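To start, the structure under review is shown below, and the notes come after it.
Missing here is one protein chain; the remaining ones are kept as they sit in the complex.
In this document, chain identifiers A and B correspond to the written order of the chains, with residue numbering beginning at 1 in each.
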Amino acid sequence: MKELKLQKIGFIIILAVATLIYIGPFLFSISISFNADKNVFEWPIKLFPETFTLDNYKNVWNELPFGKWLFNSVLVTTIQTVTNVFFSALAGFAFARLEFKGRKLIFGLLLSSLMIPGIILLVPKFIILNEFRLINSYAGLIIPGLVGVTNIFLMKQFFETIPKDLEQAALIDGCSYFRIFWQVFLPISKPALAAVAIYTFQGSWNEFLWPVIVTYTENMYTLPLGMASLRTELMTDWPLLMAGTILISLPTLAIFIIFQRYFVQGVASSGLKG
Amino acid sequence: MATIDIEQLEKTYPGADTATIKGADLSIQDKEFIVLVGPSGCGKSTLLRMIAGLEEITAGSLLIDGERMNELSPKDRDIAMVFQNYALYPHMTVFDNMAFGLKLRKTPKDEIKEKVEHAAKILDISHLLNRRPKDMSGGQRQRVAIGRSIVRDPKVFLFDEPLSNLDAKLRVQMRAEIKKLHRTLDATIVYVTHDQIEAMTMGDRIVVLKDGIVQQFDSPMNLFNNPQNKFVAGFIGSPSMNFLPGIISVDKEVNFISEDLKFAVPQDLKPSLKPLDGKEVVFGFRPEYIYDKAVEKNKRLSEDMEIVIDSLEPIGSETFVYFHYKGNPKYTFCFRSDSRHQYTIGETVTIGVDIDRLRFFDGKTEKRIM
Partner (left out) sequence: MKFRSRKKEQLFWGYVFLAFPLFLLSIFVFFPIGFAFVVSFYDWNLLIPDKPFVGLGNYFELFKDPVFIKAIKNTIIYTLGVVPVQTLLSLFLAFIMNQKIRGRAFFRTAFYIPAITSSVVTSIIFVWIYSKPGLLNFGLNSVGIDSNIDWLTNPTTVLPSIMMLNIWTTSGYFMVSFLAGLQNIPSSLYEAAKIDGANQWQQFWKITVPMVRPVTYFVVIISLIGCFQVFDQIFIMSSGGPDNASTTMSYFVYQNSFKYFRFGFGAASAVILALLIFATTLIQKKYFPPEAY
């Protein structure tokens, strides 16, 4: 028994050290963002700044096109989240609950597209958008991410867990298939819809590669790209850079903390599917 | 008025080798309470779902009130259905669950309210109208599911094993209530169950199904007393009918022979069994019609048979007595005794079978010979 206790203490020590490693970097970046002293490299490095200031956060708005980037990010993320929820629900319902010719074939196509690494699609997508003169436009930023295959899978899997009886009861009550989707399935799918919304939000908000490729003027940048573009010129102003990165992280962090259980559920189910 | 006529109905699932329903012919009268019964996988639910329009009909025709229904979608058949798992809409209140079908049919609001409240009163769920399904017990949910079907006032009610998720006591209670409801509603009901007791107690007539084939369509008492084949004879009644395979052999007497067991058939049966000399038959006798000769003196019983009691199952009001014939454990049978009489295991008892109740089935076709 004594051994067990020792072991438990050992485990807690390991976890505590690991926690420090996992969140320590964030603590330092928060500290730097409040530091009035621009020289963040003075040794010994301290976790608490000697002179505390909010100026860095003010300057993010004043000295950088942060507001414009925020607008772009919010626009892209909002539109993609709404469309992903709606279209993945529609397609998921069709795959899970409707029987029609070609369903299996189309689904197989989707399934195999998941095995294609995204990197191979970049050049063709760029060429297509360029044909339509959509490079460096909101449309070019947004349209390729309006609907994602993984979300369709998530919704399909969820809809498959709803008992068939419910759909048949609705048929007998006089529902058309659209009404079954709209009035019976959607209202009881809130957890799955929330999961899709949260995943899409996180993905869109943090997306980096696509904005890098499709935008080339500063006023079209999204937040991550904007901050990354400053990395060389701002290397001398670390407090300002850190304040910006902290601000970018807040929405995802808030959503994660509020909706934690959806994350864990989602990861759990995708893990088992593997 | 709602009659249902099923003519040569067939169902084959795509990709399946054999048909699930094979040439069913049923003619259901107006206001009849029909029960579809059979072992699991016999096709009873499929048949019900074909009537509902939830399963496509492969061949044959389905008529309700003389009108062909095959191609109509469920909502246009004027039917209502109660599901095994209730299938209540979890996001709607009881009121909304019951009103949903009416709303879709554009029934005026006050009429909906009136109908729902009326149905709720019949089913004694008026106090639950604002609850949601997850806040109710299984029995209450089942009432709501029934309520949802009666507000629509359909021509035909379909019940798909509605009581199988309830506990035993509630099941008996709901059984009586559904029967009462049938009288109140004056409607045609088709009811599926795998429980033969439920079938016997509820149905005006019963359809016994096996492997997608209608075995017999008859009143409960006829099924019990005059089963048309060995399957029906064994399926209806609990404990099951005793069966003993053997052959008919005619010498001076008409004998039934099964391996080392041989007895002469009673006088009355001789004329009809005599032509069957050498034929393989199955001899059947119900536990209800076996009597202890020391107790029962009035009935016309077959000749004495000595048996040894193997085990006893007292269920209170009566006891099921399992025995070996001639001490041979290969022949284990059962009879019912009232609980006034005490038996002990290993005891030898002389019994006889009610002569009017002996049944013989063809050994090959399993059809009843007599």
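Operating definition for what follows: a contact is a pair of C-beta atoms (placed from the backbone, for glycine too) under 8 Å apart; a residue touches a chain by one contact, two chains touch by 3 or more.
Note that the structure is predicted; figures quoted are calculated from it, not measured.
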item: Residue among A:70, A:91, A:141 or A:196 that touches the chain left out of view; value: A:91
item: For subunit B, the residues touching the chain missing from this view; value: 53, 56, 71, 73-74
item: Contacts of subunit A with the absent chain, listed as residue ranges; value: 7-8, 11-12, 14-15, 18-19, 21-23, 25-26, 28-29, 32, 40-41, 43-45, 87-88, 90-91, 93-94, 98-101, 103, 106, 109-110, 113, 115-128, 130, 143-144, 146-147, 149, 152, 171, 176-178, 181, 202, 205-206, 208-209, 212-213, 223-225, 227-228, 231, 238, 241-242, 245-246, 248-249, 252-253, 256-257, 260, 263-264, 267-268, 270-274
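Basically, only the chains that are shown with their structure count from here on.
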item: Contacting residues of subunit B [partner subunit A, same complex]; value: 49, 52-54, 73-75, 79-81, 83-91, 100-101, 104-105, 148, 152
item: Touching residues (chain side subunit A, partner subunit B) in the complex; value: 163, 165-166, 168-175, 179, 184, 187-188
